[in-house]
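Removed: one protein chain of the complex. Kept in place: all other protein chains.
After this line comes subunit A, so read on.
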Amino acid sequence: MENHLPFEKPIMELRNKIDELKSFTDEKDIDLSGEIEKLEQRLEQLEAEVYNNLKPWQRVQIARHPERPTTLDYIDSLFEQFIELHGDRLFGDDEAIVGGIAFFEGSPVTVIGHQRGRDTKENVRRNFGMPHPEGYRKALRLMKQAEKFNRPVICFVDTKGAYPGKAAEERGQSEAIARNLMEMAGLKVPVISVVIGEGGSGGGLALGVANHVHMFENSWYSTISPEGASSILWKDASYAREAAEAMRITAGDLKEFGVIDEIVREPRGGAHHDPKEQMAILRKTLQQSLKDLLVLTPNELIESRYEKFKQMGTFEESDF
């Protein structure tokens, strides 16, 4: 792992030491296997200690890892014959959201997701996965098309948020997001959303009004980014670590609040440590969700989706 995170440093150091000893053994023909074995046990302990006790801020860092699989990576390995479809038919094509049709396990589905870049050049083209209104309108167009042809919609959520720009405001960022929330609520086909990385506020939710909402173990989903919350709370964006704790933005928190259905397990250390295993885990989650939803009638799908979001919130009612 070239690109390790700050909290992974002790693990990397130990791993390097083991590698050194191994090559030393090979070169000098000295038997250090006992020593190596001990260190490997230590490594195993250390990994378990670090990765089984990840703090919210560490999960945020994993969610943003440059090597973390993106929407297109999941589409490539879990779906067959993906045909990408472009444009909102009104203004343009926003590459911060990708969408199209494909087969999942032999059945046609519509698949849509935020797409961040996998390198700087792609990030510029895709605006770092932060959509403009035309991105949301493209997504809605594809969802309506899925409804017409009676196929399920699968959405991947992975954005820091909707783009805060001048043009985005001029073209109705608010309306585009709002429209998606409303129209997704009424879709007659199964809708599944999976938060695979960052679930940045309304920009994430605009692909998130689903029958089933799943969330990766090391992803975050929040009303406001940790940096944003930090700026408001402490007038300084550098307390993001503290804000990540205070805001309760991890999959475990959201499960507790009844906002998500399932936590999608990740390989130890995060999806990028073993993308292949991650694909297999996600495939099972999607299979099960589809199986559960495909038996429902259009009316049942709409009603259960409504009831799901209706129960979200906490308040007290008294008579006086």
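Rule of thumb we're sticking to: a residue touches a chain if its C-beta (ideal position, glycine included) is under 8 Å from a C-beta of that chain, and two chains touch if they have at least 3 such contacts; residues count from 1.
Quick note on the criterion: contacts and distances are computed from a predicted model.
Q: Determine which name in "Acetyl-coenzyme A carboxylase carboxyl transferase subunit beta", "Thioredoxin", "Phosphoribosylformylglycinamidine synthase subunit PurS" or "Hydrogenase expression/formation protein HypE" the UniProt entry assigns to the undisplayed chain of the complex.
A: "Acetyl-coenzyme A carboxylase carboxyl transferase subunit beta"
Q: Kindly state which of the options A:Ala162, A:Val194, A:Val264 or A:Leu301 is in contact with the chain not pictured.
A: Of the listed residues, the one touching the omitted chain is A:Ala162.
Q: Extract the touching residues of subunit A with respect to the undisplayed chain.
A: These residues of subunit A touch the chain that is not shown: 162-166, 168-175, 177-179, 181-183, 185-186, 201-202, 205, 208-209, 221-224, 229, 232, 246-249, 253-254, 257, 259, 305-306, 309-310, 312-320.
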